[in-house]
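Only a single protein chain was left out; the remaining protein chains are all shown in position.
We call the chains A and B, going by the order they appear; numbering starts again at 1 in every chain.
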Amino acid sequence: MTRRLRNPLSAAPTLLLLAACADEPREPVGATAAFCQDALARVEQYMATVPSSPSDSHGGTVVVGATAELDGGMMGLTTSDYNAHQHQVFLNLMTLVRYDDRLEPEPYLADSWEWSGDGTELTFHLRDDVYWHDGTPTTAPDVEFTYLRATDPATTFANPTYFEAYEGVEVLDDFTVRFHVRPHAQPLDTWRAVPIMPAHLLSEVPAEELRDHPYGTVCPVGNGPFRFSSHRPSESWTFAANPAFPQALGGRPSVDRYVYRIVPDPSTLLTELLNEDVDVYVSMRPDQAGTIETSGRARLLNFPARDYTFIAWNSSRPAFADPALRRALTMALDRQGMVDGLLGGRGAVANSGVPPVHWAFDPDNASALPYDPARAAGMLSSLGWEDRDGDGVREDAEGQRLSFALKFNPESELRQTLAELSQAQFASVGVEAIPTGVEFSQFLRDILGSDRNYDAFLLTYSTDFRVDDRDLFHSGSSDAGYAWSRTRNPGIDRLIDTLQTIVDQEEALPVWREYQAAVLEEQPFSYLFYPDRIVGLSARVQDVTMDARGEWVAVRDWTIPRDRRKYATPGRP
Amino acid sequence: MRRVAKGVLYKLSLVAGVATLLFYAVDLMPGDAPCFGPGMTREVCAQIATNRGLDESVHARYATWVVGALTGDFGDSHRQSRPVLDLIGELLPNTLLLSGLALVLAFGLGILFGVIQATRPGWVDGALGTVLLFFYSMPAFWLALMLILVLSQGLGLFPAAGVTSVDYDALSGPGRLLDRLHHLVLPVAALTLVSMGGVARYTRDSMLEVLGLDYIRAARARGLSERTVVYRHGLRSALLPIVTQLGLSLPFLFSGAVLVEAVFGWPGMGRLMYDSVAARDMPVIMGTGLMFAVIVVLSNALADALYALADPRVRYERD
Partner (left out) sequence: MTAEGTAAATPLVSVESLTLRAGRDPAAPVLVDRVSLEIAAGESVGLVGESGCGKTLTVLAMAGLLPADVSKAAESRVLFRGRPIEACEPSPLGREIGFVFQDPAGSINPVLRVGHQIAEVVRTLKGTSRSDAHARSLELLAEVGIADPAAKARRFPGELSGGERQRVGVALALAGDPALLIADEPTTGVDMIVQEQLLTLIEGLRERRGMALVLVSHDLAVVAEVCDRVEVVYAGEIIERGAVDRVLTDPRHPYTQGLIRCLPGRAGHGVRVAAIPGAVPVPGAWPPGCRFRPRCAHAHDRCQASPGLLLLPDARAARCWLVNEGGAP
């Protein structure tokens, strides 16, 4: 035969070779390439000069597994992604203050702070021993830069309400910075949330380019306990212990290396945890908790957080205009049953957006709208909704059926189940809810669009430590994106306005109670539950504590005991 | 020469047409880039769109994109904040490795089993056919999950996800190769098992058809051995349609890998495309879409070329 068929297998080594070539860190091309090369080179240079004296307990690699990318990476000025924000404030960057386990502010990058007598000047004194990972000291101009960029609309900072009461900034010296503010509630919460960014690297970047700047995902240079070492898109982020992290703040982390792995499929991720290829599985699906418990190969950790799941009622639709009807609908739902059945008891029934971990949470509210289908049915009848044609669904006097589409995004299995469960429970009081799954981006368009294309929808939302329902319920914002219930209640408006101006918590507490009662009465949402956050831990990782502050709050302390270390670490015997 | 130029021009216009269609289709797609969460007000979302130039008309954006694309600049991913080409450069090798190996194995094993079936009628043919059909009719992602449950979670033989181990960088050269192969086993197996049934079936039928042809009978009549007749004469001709199939399968394996990549946490083009559509990350959608169009066109050309290589009739009839 003069011409042979090519051996098809000869392609395989070529492909492997190709992939092996891809191992070499790729140098980004384009105008921003120089920025990142330079920044990372200087980090390497500086880190080589830092004396690293790991103690015996230091070492090992901890691997976190999650289903999603850290969207926006370490760009603290634009992140709205929960996991990314956690990595910014607890690993790579620093905030001026942080919360202790009672959620009280304590010093972090700021050693101390003081208020002027009239409460309009907030002065921070920064630590002088915090360095950016390239060796540049972290100073007051960095704080000023962060503030100026965050308040510049072009930056598209993710939460402008943090700075609503701010009027200006002043750098007093290298380590002292002063803000001019109007008195407002929980003023330090802003500086717990907003990480300070490196002015020496980013001040030349135009504000409108910050969100998509490669600093965030290609070459972040922080000042926190972990420094960035690599990011493979959709695959992993790797951070290394920062030996220069101040001893006074606990010094370098216990582990040498921290890896955040992205495994989009929850079942695969569970296997990875059971195989100890992942040590910390964050945001676990509640139905997987049982597998962990029976496997004996990993352990569970769950803690109450700031999320809540609810059904929003579009009160501009005549059927849902009456608060009494909305209360009746809430009472038709067995919310404790949902917590027990769907969450395996890992959560609590919700009655407002104020979570149990919040200092103003009103525990007495919990029993206010009990699960009582008989009473709910009676209430619906007294409101004129009767099943007049015997089809099992109530109608009003005009024959309008009490029937609505309950939208949800089917990407969430939990909400899919929840929608079906609600459908059944509503049906038992003669209300027809039609579960309607809508792909997430279309779902967002439906619920955020000005045409309010929904009767009711299911969602899990997250509140801040500084609860502010203005976007949700204040009539002044009822045309804006998040005014899902289209609530127009002067009492609630007044309470929301008042709450944000009371600085003293003692003074605010009764107002908060009043507000929670008012929300209960109004029922703009049927609040269902506060789901706990569930985390799976492998036998390798120890000293893990987590609470409402987040999964990563104590990442510096996570330990892989010597006999559990299984990965070789570059540059360490 | 003129015909070659015409062919190239045709292929280029095809790619350009696909790109144009894609750009406008994505623009018409319901839903925007998710802009959502506490504090992400309409003003913030609108400003993000302005910063990214999304508030311009679709024609203006298309013009900008075309100009960029012609100069080799496909823009930056909004989500990953890096040039689309960099992103493709990082993820494409992963997909090529996975899809490439699966393709080679699916066709290699598929052809082998197809030939065995065609030459051993009776229970061998039946049993092999049943087993292959069993895998062929399974959804790839489901088989992937089963493989993970049994071979990874159950027996602990292979890692369930990822391209390399966490300590890959600390491994020696051969160690790295082994580590990569170790991670490749399950995803390659999943892709191969579900696709080789089709190839085997195709080969079997093609082989049976060819073995019934006159020139095969004639070859036997000339005293050639059964081996020579079946493998040199029969298989060679039977492979012709399969070669075409191979060329046409290249893009299929690119797109077909989306679910499998997701299950195995395999950072590849399938997931990049999927995520970019979910996030309405226009530069990535367009960049990957264009690349995909080019791959389809190239695969077709490759299929033609392979066919011509394997079948002289095509070659001399063109001259």
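By our rule, contacts are C-beta pairs under 8 Å (C-beta built on N, C-alpha and C of every residue); 3 or more make two chains touch, one makes a residue touch a chain.
Everything quoted here is computed from the prediction, not taken from an experiment.
Visitor: Using the touch definition from the top, which of B:Ala19, B:Ile111 or B:Ala310 touches the missing chain?
Guide: B:Ala310
Visitor: Where the complex has a chain not shown, which of B:Leu14, B:Leu112 or B:Leu240 is the residue touching it?
Guide: Counting the whole complex, the residue in contact with the absent chain is B:Leu240.
Visitor: By the contact criterion defined above, which parts of chain B meet the unshown chain? Give residue numbers in ascending order.
Guide: 213-215, 217-225, 228, 232-233, 236-237, 240, 310-313, 316-317
Please note the rule applied: only the chains that are shown with their structure count from here on.
Visitor: Name, in rising order, each residue of chain A that touches chain B in their complex.
Guide: 1, 3, 5, 8-9, 11-12, 15-16, 18-23, 26, 28-30, 61, 63, 69, 71-73, 75, 80, 153-154, 156-162, 208-209, 211-218, 232-236, 259, 261-265, 267-272, 274-275, 277, 439-445, 448, 461-464, 471, 480-482, 567-570
Visitor: In the complex, go through chain B and note every residue touching chain A.
Guide: That would be residues 30-45, 47-48, 50-52, 73, 76, 78-83, 85-87, 89-91, 93-94, 96-97, 100-101, 104, 107-108, 145, 148-149, 152-153, 156, 159-163, 165-171, 176-177, 180, 232, 236, 239, 262-265, 267, 271-272, 275, 278, 280, 309-310 of chain B.
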